[in-house]
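Next up is a structure, given as structure tokens.
Of the protein chains in this complex, one is absent; all others appear in place.
Going by the order they are written in, the chains are A, B and C; count residues from 1 in each one.
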Amino acid sequence: MEKLGVAVLGATGAVGQRFIQLLDNHPWFYVAEVIGSSRSAGQPYGEITNWVLDGSVPDSVANLTVKPLDGEFESQLLFSALPKEAAETREVELADKGHVVCTNAASNRMVEDVPLLLPEANADHIQLIDIQRENRGWKTGAVVANSNCTAMPVVMALAPLRKFGINKMLIVSAQAISGAGYPGVASLDILDNMIPYVSGDEQKLETETLRMLGDYADARVNWLKSTVSASCNRVPVVDGHLVNVSIELAAKPGLDEIIDTWKNFVAPDVVANLPSAPEHPLYYLPQVDRPQTRRDRNAGNGMSTSIGRLRECPILGYKFVALSHNTIRGAAGCSILNAELLAVKGYLEAFQPEVGMSSV
Amino acid sequence: MEKLGVAVLGATGAVGQRFIQLLDNHPWFYVAEVIGSSRSAGQPYGEITNWVLDGSVPDSVANLTVKPLDGEFESQLLFSALPKEAAETREVELADKGHVVCTNAASNRMVEDVPLLLPEANADHIQLIDIQRENRGWKTGAVVANSNCTAMPVVMALAPLRKFGINKMLIVSAQAISGAGYPGVASLDILDNMIPYVSGDEQKLETETLRMLGDYADARVNWLKSTVSASCNRVPVVDGHLVNVSIELAAKPGLDEIIDTWKNFVAPDVVANLPSAPEHPLYYLPQVDRPQTRRDRNAGNGMSTSIGRLRECPILGYKFVALSHNTIRGAAGCSILNAELLAVKGYLEAFQPEVGMSSV
Amino acid sequence: MEKLGVAVLGATGAVGQRFIQLLDNHPWFYVAEVIGSSRSAGQPYGEITNWVLDGSVPDSVANLTVKPLDGEFESQLLFSALPKEAAETREVELADKGHVVCTNAASNRMVEDVPLLLPEANADHIQLIDIQRENRGWKTGAVVANSNCTAMPVVMALAPLRKFGINKMLIVSAQAISGAGYPGVASLDILDNMIPYVSGDEQKLETETLRMLGDYADARVNWLKSTVSASCNRVPVVDGHLVNVSIELAAKPGLDEIIDTWKNFVAPDVVANLPSAPEHPLYYLPQVDRPQTRRDRNAGNGMSTSIGRLRECPILGYKFVALSHNTIRGAAGCSILNAELLAVKGYLEAFQPEVGMSSV
Partner (left out) sequence: MEKLGVAVLGATGAVGQRFIQLLDNHPWFYVAEVIGSSRSAGQPYGEITNWVLDGSVPDSVANLTVKPLDGEFESQLLFSALPKEAAETREVELADKGHVVCTNAASNRMVEDVPLLLPEANADHIQLIDIQRENRGWKTGAVVANSNCTAMPVVMALAPLRKFGINKMLIVSAQAISGAGYPGVASLDILDNMIPYVSGDEQKLETETLRMLGDYADARVNWLKSTVSASCNRVPVVDGHLVNVSIELAAKPGLDEIIDTWKNFVAPDVVANLPSAPEHPLYYLPQVDRPQTRRDRNAGNGMSTSIGRLRECPILGYKFVALSHNTIRGAAGCSILNAELLAVKGYLEAFQPEVGMSSV
């Protein structure tokens, strides 16, 4: 099977770089086009990019010439790491031209016919693409979003608990600096410091979480009926968003029942076999002091969510801690997993993985 | 007026050092005796101590010979930075011998006739000393405790809100490494990391907070009737404990009313004039991203509590952020303020500050 | 004696803020004018400034309206925290109009008739002002520079060793993030990281050091004849530049002789009595592991240099470690000390400190 060439929009930024890093040696896709700002367009990616991840630009991408965002692209599949403003209209224009846009940008996340997809939690939301294409008269194009990076550990931990009825969730985050992109947080603002504010994230957590945990029915996503209170904080760690969560459940399961639910949680088969799907979407860690940001963020190559410290909350009933890698599971990795799901579901006309194709 | 010589128990540890640093140039007290473990006893303080604070041992203390804990002390006033086990029986023995022990240890905090004193919040609890002396047959001795360092920003922020009726408080802390003493947290455990657990602190927050916010009546402290849920985390900052707090109030004041309550909060006169009392016990910071740990921990020489981000909590009604310096306001500084209050209230037989004595 | 109103150029930046912080409650000067970019001009300083130091804008400055750089200023004494480009011509223009400009900018440091002043080390270089005024036809104006912040600990440590003949100095720095201003170093570039490069600083160290350590004679500064090799590194500390230095001396003093030289070093009387002069310009720390950045940077309110670990270097003869606070001693604090020296030396026509005026 030949690999599919894909394009990365916003390729020179921090999330764009993570896309390129994760797509290096991907079994289905390879980076064929890199799209940047007008300032970088026309120059070799390896020269114009200030690579902020570990190591250096993968050889296979270093020599690609950066293309401008307002140009034409050959790849059907586009991964978007565009800033919100740039994404706003351009992503829809590109879908209109037939491209499938898997985006990390916030612009289209709450648009009713755009799936806010987290395959382990809501793979069925992918059906919104049919509605989207019908609504907009698109044959092959689509826009599929992944959520805010801080919502990820919350949704991953709560997805299997929906059966208990989630009435309320109170979330206090501790977010890594990489969540703000590059240059992002000034070092003078965060070394030996903590900032109890992350612009826009509380509002996103209080809405995206409910949309992602909602049901797909009657050609729409019905949001989870639950009340969310989110407080977002920036802490001096490089990668990994950790959340302290208190929840009220309609049913009153025992702590062991919840832990078993997490331990037994598996993704639907169609998801579990995707190349980027982690062997275990969730880990429940028995130690009293885990998950820890540095030590657990790379679980499952950064695609697993680690949970720990489930105990009674005197106010809401239950509380626990959850952690996901914010630029892998919480951004580029999730978008790639979304694209893989689109492929096996037949939404990616340019690429059909073979039956029984083994994962990475 | 001659200054009063005092002793510091546990003088070589991190909190003991903070006592010595804060008592350097204190207008009423000077360090006359330093008490350490049997290992350090008999040696000059300046030589045996691994000074972990900034700078070095104050000259006036460097040459004092460390005394053993089981010896006799000349000072009436003892500041205790003993570890819990050492404090357990020794503090009471020393009070029994006539010493006034102002302690940062946890051992006696919840003993019914020991005041858990935070002068701005519950100066009237000092009357427990009369009960304590009566109960135990002490004439001049006493044990007075200050609380866990993480309870401080919570109690300071909530003390003026008691008039609204505090039904529930949900607290998520982000605690500095200095809260664990020295050597305390291993650097491999906290650099680029966060630990969602601090041994014992959640339980302390859920009890000490209510005792401190309680009423003194009928010769006892009646705990505040409220439900507390605490989640404690260690973050890579040197000093300063920050808390995200959600509260449910019986009355439903407007946000502005609460902010005004904080801004107008002053300590009782008898407290406000003490040398270690900060000019403003509370600061409400209007910026959207404050208080921040490094930038606000030293407000009021580390004795003020900074509050910010009051907003609606969709679940409990109100939420905000508060911050106190954990080894000053949250430990040694509070104990010294407690001792000053004892002095002006006449509980320190060895020392009577002059009327109208100006603060530092 | 009435205080002198002064202006701060580049007042909204990180070094400008440090000027304002250090001038708050200064015994001779007060901030009367704040000068900013055209973007901030016309607005209240307290509102337009993103205060990056601890605490908040001093009340006395918060309400000042920011003036544009191309305007007229009432103050004779100007402190400049301008970026290099802005400083280049404007500082000379302002001196030409009669202002005394004490600048932290690099633009004029190596100009032959501009003193590169570090009062404890080269107070006599101040005589260059006479030459400068003569050369340029100025009556009351002057430009006086302080050096690069990393040169400070080197020059402070080596000034008293000039008597031994300094043939060679090999310097490896570890510089704080605040040295790069604000926003300066991106947190993704420095958290859990070290960058072995600071743009321009190696070249500055290899030249400014020699100029500062030079002799004033025959109306000019004769650079120290010595060879310098500098390697500059950025490390994740907030404040404080630490240098590992190896030196070759013409004389071969014993280690004790050098240590005694440092211990006995005092500034000339005229400098030692200035309000911002530290009681001890140098501390030699006897501990094997000092100076340490966080623990020693605030020695002498950030104006003292701490030295330690003098030992034999198998290659150059001697090696040691030195540390100065980079934004106090290494920038704003040094400029203020320079201005104080100008005042007592009569170069500041608008202000004559009283004879015998006591220091702060």
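One rule holds for everything that comes next: a residue touches a chain if its C-beta (ideal position, glycine included) is under 8 Å from a C-beta of that chain, and two chains touch if they have at least 3 such contacts.
Keep in mind the model is a prediction, meaning the values are calculated, not measured.
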| item | value |
| --- | --- |
| Absent-chain contact - pick from B:M156, B:I177, B:M194 or B:L341 | B:I177 |
| Which residue of C:L128, C:M212 or C:V238 touches the chain not shown here | C:V238 |
| Full-complex contact with the absent chain, from A:V8, A:I48, A:L94 or A:L191 | A:L191 |
| Contact footprint on chain A, counting only the chain that is left out | 53-56, 191-192, 238, 285, 294-296, 298-299 |
| In chain B, positions touching the absent partner | 14, 52, 177-178, 182-192, 236-238 |
| For chain C, the residues touching the chain missing from this view | 168, 170, 172, 174, 189, 191-197, 206, 227-229, 231, 233, 235-238, 240, 242, 244, 246, 288-295, 308-309, 313-316, 319, 321 |
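The rule we apply is simple: only the chains that are shown with their structure count from here on.
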| item | value |
| --- | --- |
| Fitted rotation between chain B and its twin chain C in degrees, CA, nearest 5 | 180 |
| Copies chain A and chain C touch via same or different residues, half shared test | same |
| Chain whose mean Cα position lies farthest from chain B | A |
| Separation of mean Cα positions, chain B and chain A [Å, integer] | 43 |
| CA centroid of chain B to CA centroid of chain C, Å | 39 |
| Interface hub residues of chain B, defined as touching at least two other chains | 191-192, 238, 294-295 |
